[in-house]
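Before anything else, here's the structure in question.
Excluded from the complex is one protein chain; the other protein chains are retained at their positions.
The chains carry the letters A and B, assigned in the order they are written, with residues numbered from 1 in each.
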Amino acid sequence: MSGLLDAVAAVLLLLGALLCLTAGLGLVRFHDVLSRMHAGTKPQVMGVLLILAGAAIRLRGSSVVWMLLLVAVFQLLTAPLAAHLVSRIAYRRRHVRRDLLLVAEIGFEGFGQPLPADAPQGDEPAEAVTDTSAPSGGSSRAREG
Amino acid sequence: MTAVSVVAYVLLTAAVLLALVRLVRGPSLLDRVVAADTILAVVAAALVVVAALERNTVIVPVVVVVSLLGFLGAVGVARYVGGMLIRSTTGDGVDVGLPEPAEERGVPR
Partner (left out) sequence: MSERIRRLVHELPVLGYLVVVWVLLWGTWSWANLLAGAAVALVVTHALPLPQVEQHARFRPWAVLRLTVVFLGELARSSAEVAWEAVRPGGGRSTALIVVQLRTDSDLLLSLVVEALTLTPGSIVLDLDREDRIIAVHMLPVRNHDDLERRRRGVLQFEDRIVRAFGRADDIAALDRLPDPAGIGRPPDATGGADAIDEQRGGRR
C-alpha cells in the first residue's frame, strides 16, 4: 500500500515538473507578453498543484500537509490576480503582436468600443488616425501614431 | 526514488533556465516580471519536491513565503507602471518616458 502511494506521489511530482518545464518553454517561445502570461499561469499553477499533491501524499500524516494545502490555495488565488494585473498593463502598453491575432474586437484607444469597420488591423497601429492638435487632458484617444 | 529525484530536478532546472532566458532577453519590463514570477513559482515547486523526496518537513514554511513573494513582486511592478499610465495623456505611457512597446518596434524576440 505504502509502495503504491509512493509511486502515485512520484508520478504526480514528475508530471508537475514536466508542466513547469512547459511553462518555461512557453515563456521563451511565445511571441508577446499576453501569450507569455498564459504560459506563466496555467501550466505553471497546475504544475505546482500537482507537485503539492504529490508531496502531500508522500508526507501523509505530517502536519505540514495543511501548510501545503495553504500554498495550493494561495497559488489558486494569487496567480490569476497577478496575471490579470500584469496583462492589463501589458494591454494598455500595447504589448500585443497584432499580426498574430485571429480576431481583434477591441483596439487600444479605450475599452468597450468595438473596432470601427474600417479600423486598420494587422501590423499597422490601430491608432494611426491621430489628431495631435486635439486638446489633451482627459482625452485618452488622441495619441501619436 | 533516486531516478525520480534526478528526473524531477533536471526538469525543474530546465524550467528555471528557460525562464531565466526570458528574464535576460526581455524585451520589456513586463516580460521580466512574468519570468521572475515563474522562476519563483518553480523554485517553490522545487523546494516542495525536496521536502517530499527527502521527507524533510523543515523547508515547507519557506515554500509558503516564496510562493507569495512572486505575487507581491508582480503586483508591485504592475501598480507602479499603472501609476505611470495614469499620468500619461496618451494612455500607453510613451509620453511619460516609457519606451515604445517592443512588439511594435520589431525588436528581435
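Going forward, a contact is a pair of C-beta atoms (placed from the backbone, for glycine too) under 8 Å apart; a residue touches a chain by one contact, two chains touch by 3 or more.
Remember, it's a predicted structure, so these values are computed and weren't measured experimentally.
Q: Just the residue numbers, please: which parts of chain A touch the chain that's not shown?
A: Counting over the whole complex, chain A touches the hidden chain at residues 19, 22-23, 25-26, 29-32, 34-35, 37-39, 41-43, 45-47, 49, 63-64, 66-67, 69-70, 76-77, 79-81, 83-84, 87-88, 91-92, 96-97, 100-106, 108-114, 138-141.
The rule is short, and it goes like this: only the chains that are shown with their structure count from here on.
Q: Where the CA atoms of chain A average out and where those of chain B average out, how many Å apart are those spots?
A: Distance between chain centres: 11 Å.
Q: Mind pulling up the chain B residues that touch chain A in the complex?
A: 1, 4, 7-8, 11-12, 14-19, 21-22, 28, 30-31, 33-35, 37-38, 41-42, 44-45, 48-49, 51-53, 55, 57, 60-61, 63-64, 67-68, 70-71, 74-75, 77-79, 81-82, 85, 89-95, 98, 101-104, 109
Q: Which of the residues in chain A end up touching chain B in this complex?
A: Residues 6, 9-10, 13-14, 16-18, 20-21, 23-25, 27-28, 31-33, 36-37, 39-40, 44-45, 47-48, 51-52, 54-55, 58-59, 62-64, 67-68, 70-71, 74-75, 78-79, 81-82, 85-86, 88-90, 92-98, 108-110, 125, 136-137, 139-140, 142-144.
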